[in-house]
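Of the protein chains in this complex, all but one are displayed in their positions.
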Amino acid sequence: MILTLLKRELKVARRNWIGLAIPLLFFIIVVSLFPFAVSPEAPVLQKLAPGVIWVAALLAMLLSLEQFYRSDYQDGSLEQLLLMSSPTSVALSKILAHWLLTGLPLVVLSPLLGVLMQINHGFAHADHTWVLMLTLVLGTPTLCLLGAVGMSLTLAASRNGLLVSILIIPLYVPVLIFGASTVTASLENMRYNGELAILGAFLLIAIVFAPFASGRALKISVG
Amino acid sequence: MAKAWRWFHQLGSPKYLFQKTGQWLPWVWAATLILLAVGLYYSLWASPIEVRQGQGHTVRIMYVHVPAAALSMIAYIAMAIAATVGLVWKMKMAFAVVRSIAPVGAAMTFLALFTGSVWGKPTWGTWWEWDARMTSELLLLFLYLGYIALHASFSDRSKADKAGAILAIVGVINIPIIYFSVKWWNTLHQGYSVTEKGALDPAFQTPLFLMLGAIYLLFAALVLMRLRAEIILRNQKSRWVKEWASGSEVKS
Amino acid sequence: MSQSKDIQFDGLYAHELTVSRSEQILLEDADLHLAPSTITYLYGENGAGKTSLMRCLAGLLPSDQGSIYWNKQPINHPDSSYFQDLIFLAHSLSMKNELTIAENLSFYANLRLKGGISQQSLSKQISDVLLELGIGGLENRMFAELSAGQQHKVALARLILEPAKIWILDEPFVNLDQKTRGWLAAKTLEFKNNGGVVLFTSHHHIDELPVDQKVGVEHE
């Protein structure tokens, strides 16, 4: 079931790649605004880098939610999926596909943004890019899972575009705090294992609750 | 036990709930007003000023700030409990309770933020500090507003109820996570702690507990009022609502 | 949930069903039995609640009251095979514009058959049914490129490709040409003769399809 749905999502995405590329482009452009607004000096940018990159990643994930569930809800395939398999597994496979199509590209692009934000300035040997990527690998799935809950709750609501942001941004704050501070700790030559572990714990909690909650919400939206 | 269960079931009937809340409400208001009068006398007049930390009269702000903050959290938990009852036992009146708590809880959260901010200015010299509790309160306010906005965005009330209930439950799982994260983040940045005061001098306990009790009751009274309006809103087509509107007493 | 109640009816049986939509009760205390090997025609004015009733019977719209049984077992029972046996075709065609016809159809077939069919024989079946429907050779076209009538035919092809025991069809005959109407009627009769249960709505009487039961959504 999950594999069949995953294959279909990837096929749809291949032909609708522009919709997925826009949040990524947004991710890069937002980050590249900061040198203009603040200062192009490397130490300044480096200090801002963890926060800026993480906020941009969060906003890009928020933008990409528009691709989540919406078209399936509108063309009626969502209800067909719910007829043929359990709501939780529908939610789980949609979330997995969505992360592969939006979260993973973000992780892959993040080294480029690390370079733009001078993340390795003044460090001859340390490579903070890996830390940045690691936090995004652990953090973006959590964002996807929470976003799925918000999106499935608002499918049948009117004015749902901005509503979903209001619902889930408070839920995103813990991920943002620990994501950005892990990178900051690494930049300050401090240990960051604890922060990474907490990011991992958030991911586990979200994996346990979010697909179930999202599945229930899908049933309600379709009903 | 069986009796309690039966009573719980009866509360699921809109008519019974409307009658009962109508009977309770005058008593709740009476108790509220008495406790509030005594509480205000103590908190604004009879209680001493704070000397040890040099707060002076500003300590009086605590007597509204702390109850409002306590209720803002408890109200959200109550919402999540009612939401669970509604989803698990398919009890429609539980959803009416969730919807009724939301505006009062949001108001309490707003008051906790406002009084906290006003307290912070003379004490720390700033209107806003990114301290752990204030930041959590701010996020809690967003959660309340999110629930209200979500509920208002459906034309179908039963969908709005169920979606809102899921949001309330997801939110309540997140409250401790948010609080823990914000607290950790706060110590990282060595921020001030506006609201942490250490052990409370017994002289301040009397007015604080009186005001806590008064605002609890006031909260209950307001929720019951909102609930009664919500019950009528949801049952406009029932015969007993028409009888009530035409002025006759609601008979059981 | 009173499990003790003995349901005597095979097929689909709805007991004391109350269906509402946006606060308004559409249907009250409805009893409905769809026996195996019968075709049931559901009629009623626009907005009477035909679609809501169908969505309720398909388990998509929760009912206010009442229960629905499939072969004497509640449809939501974990052991029930109802959702394996059901094909529900709604107004919306449930096809993805970004996929080809073959991809759309094989997606649903694979989902239902859970890999119990070789992809080769599936694609053979798809080209056969498209040929019957007069859109042969179009299987690798994008769904979005087809005309409305052709898209509708693709949705009907699911009835042939996916094994089922009950069809719930919302307006299946609308916008179909004469030939396809005949084709659908013949396939429906064939399905019925193999023990299938059919419930469908239509605006007009369908001459090609003899029905066994008529159900109206009406005021008393």
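For reference, chains read A, B and C in written order, and residue numbers begin at 1 within each chain.
Here is the rule we use: a contact is a pair of C-beta atoms (placed from the backbone, for glycine too) under 8 Å apart; a residue touches a chain by one contact, two chains touch by 3 or more.
The rule is short, and it goes like this: contacts and distances are computed from a predicted model.
Hidden from the displayed complex is a chain whose UniProt protein name, among "Heme exporter protein D", "NADH-quinone oxidoreductase subunit N", "4Fe-4S dicluster domain-containing protein" or "Sulfate/thiosulfate import ATP-binding protein CysA", is "Heme exporter protein D". Note that the undisplayed chain, when the full complex is considered, contacts B, C. Taking the complete complex into account, C:D212 is the one of C:E145, C:D177, C:E190 or C:D212 that touches the chain left out. Checked against the full complex, the one of C:L32, C:I68, C:I101 or C:I160 touching the unshown chain is C:L32.
Here the missing chain is touched by one residue of B:L35, B:V64 or B:L208, and it is B:V64. Contact between subunit B and the unshown chain involves residues 44-46, 49, 56-58, 60-61, 64-65, 68, 103-104, 107, 110-111, 114-115, 118-119, 121-122, 218, 222, 225-226, 228-229, 232-233, 236-237, 241-242, 244-246. Interface with the hidden chain, as seen from subunit C, comprises residues 18, 24-32, 41, 44, 48-49, 210-220.
Definition applied: only the chains that are shown with their structure count from here on.
Chains that count as touching both subunit A and subunit C, per the definition above, are B.
Ranked by how close its mean Cα position lies to the mean of all protein Cα atoms, the top chain is A. Seen from the C-alpha centroid of subunit C, the farthest chain centroid is that of B. If you compare A-B with B-C, the chain pair joined by more contacting C-beta pairs is A-B.
Mean C-alpha position of subunit A lies 38 Å from that of subunit C. Centre-to-centre spacing of subunit A and subunit B amounts to 33 Å, using the average Cα coordinate of each chain. With centres defined as mean CA coordinates, subunit C is found 48 Å away from subunit B. Subunit B has residues 155-156 in contact with two or more other chains. Among the residues of subunit C, none is in touch with two or more other chains. Across the interface of their complex, subunit A is touched by residues 87, 139-140, 142-143, 145-146, 149-150, 153-156, 159, 162-163, 166-167, 169-171, 173-174, 177-178, 180-182, 184-185, 188 of subunit B.
The touching residues of subunit C, when paired with subunit A in their complex, are 55, 58-62, 83, 86, 88, 90-99, 103, 107-108, 110-112, 114-115, 142.
Here subunit C touches subunit B in the complex through residues 21-23, going by the rule given at the top.
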